[in-house]
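The structure appears below as structure tokens.
Of the protein chains in this complex, all but one are displayed in their positions.
What follows is chain A.
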Amino acid sequence: MPDRATPSIGDLAAEVRSKNAGPFWVTMELFMRDAAGYRIVADPAFLNETVVADLYRVAADDVRMFRIPSLNVVKISFPRPVPQGSLHDRDMHAGQHHVPLALLPVPEGTS
């Protein structure tokens, strides 16, 4: 569990969400509350393809990230690790898979 003293990405966001992007991809958005929060999550030294790949156990080469300063949004897409609707798919719309990302603690001293 993250240390309570360290805020998570979700603490600094207005909304963190995930959803299918067609049957074969999942996509997530971090809607940060302000430019300060955006700067933290948009910093590739903190959040990058490898961090996402480790969190979701996918290949880093398959992770696509988009940093959108005009909306204070970082968007992340990667191929769905479990086929949609298969026996082992526990999240049909991939609508709850944002949680590990939202719980990720931001680096100390940045918030």
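Operating definition for what follows: a residue touches a chain if its C-beta (ideal position, glycine included) is under 8 Å from a C-beta of that chain, and two chains touch if they have at least 3 such contacts; residues count from 1.
Convention: contacts and distances are computed from a predicted model.
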Looking at UniProt, which of "ABC transporter permease", "Thiazole synthase", "Aldehyde dehydrogenase" or "Acyclic terpene utilisation N-terminal domain-containing protein" names the chain that isn't shown? "Acyclic terpene utilisation N-terminal domain-containing protein"
I need the residue numbers on chain A that touch the omitted chain, in ascending order. 1, 19-25, 27, 29, 31, 55-57, 62, 64, 66, 68, 70-71, 73, 75, 77, 79, 83-88, 90-93, 96-97, 99-100, 103
